[in-house]
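Pasting in a structure now, in structure tokens, and then I'll have a few things to ask.
Only a single protein chain was left out; the remaining protein chains are all shown in position.
Right, chain A next:
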Amino acid sequence: MAEFLANYGFLIVSMVLGALLGLSLYLPLMTGQLSLASPGFYALGGYIAAILSTQVFKVSGGLFPIGLVLLEMLIAGVVSGILGVVVGIPALRLRGIYLAIATIAFVEILRILSLNLDITGGAVGIFGIPQPFQTPLEYLWIALPLLIVSMVILYRLERIRVGRAFTAIREDELAAGAMGIDPTYYKVLAFTLGAILAGVVGALSAHFLNTWNARQGTFDASIVYLTSVLIGGTRTFVGPVLGGMVFTALPEVLRAIADTAGLPLWLAQFLRDGRLIIFGLLIVLGTIFFPQGLVTPDLLKRQRHK
């Protein structure tokens, strides 16, 4: 067990972070808004933590205090939240594919900024980020509670008035407006909540990855997380959590399977080198056979009635 944890500690935490990012994409989707801005806020949160921990909070020797990490996460959350409102109000006047394009543009702007500013270290990025923990696995102390709290909040959110309003807007924005729901308010709210979550996760990831640069949270990353949410399921928060975890783990699981003793050489070779082909194949098959995602509300209901 200890060996397993040492081996896969990094992956387990990555899976939790993947699930959190999935949730941050799911929040705007609750109101039916296809936003790809989450990775931008993720990158922003990471830069905030990276800059603060390497330049502002100078800790000499030993481990970086956990309190400061939490403070960075708080600051990242607040900044992302404010920026979320500022970006959300104009951007959310757009719908569907136009909103997606606008949010991609937002992510690009942040990326180009980080490439050109001195404080973000240009293309090399920021390295030597101090560590609050001895082993990667210990990041679970922060990541897991964060995931549980987010899931509890989302569980409640789906059942109170605000969440119902989100769903109403998702199903039919005009009808929801006619019922007295202010679509702009709720859409910006959902978008901002997603932004805050992404920013907080980014701040933690910067420490977790030891280094932060402009390649984090790019357009490619948006697509990967969007895929994981869509395959996981977009109708209940369990879907993105599952999808985020599975899709973060998949390339590494395939690597582990490839290392199993006794496999024919060509199969092991294929599992190792062709990991991404299998990854793509699963996405194609997933969208064909599970158009609603793996986890749908019906599925959860059926489980309950058994």
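Simple rule for what comes next: contacts are C-beta pairs under 8 Å (C-beta built on N, C-alpha and C of every residue); 3 or more make two chains touch, one makes a residue touch a chain; residues count from 1.
Following the convention adopted for this analysis, contacts and distances are computed from a predicted model.
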{"item": "Choices \"Radical SAM protein\", \"SRPBCC domain-containing protein\", \"NAD-reducing hydrogenase HoxS subunit delta\" or \"ABC transporter substrate-binding protein\" - which one is the UniProt name of the chain not shown", "value": "\"ABC transporter substrate-binding protein\""}
{"item": "Touching residue (missing chain; options A:R93, A:R159, A:R272 or A:K301)", "value": "A:R272"}
{"item": "Of A:G122, A:P183 or A:P297, the residue in touch with the unshown chain", "value": "A:G122"}
{"item": "Chain A, residues in touch with the chain not shown (by the definition above)", "value": "3, 6-11, 14, 115-116, 122-125, 127-128, 131, 134-136, 209-211, 213-216, 251-252, 255-256, 258-261, 265-266, 268-270, 272-278, 281, 284-285, 288"}
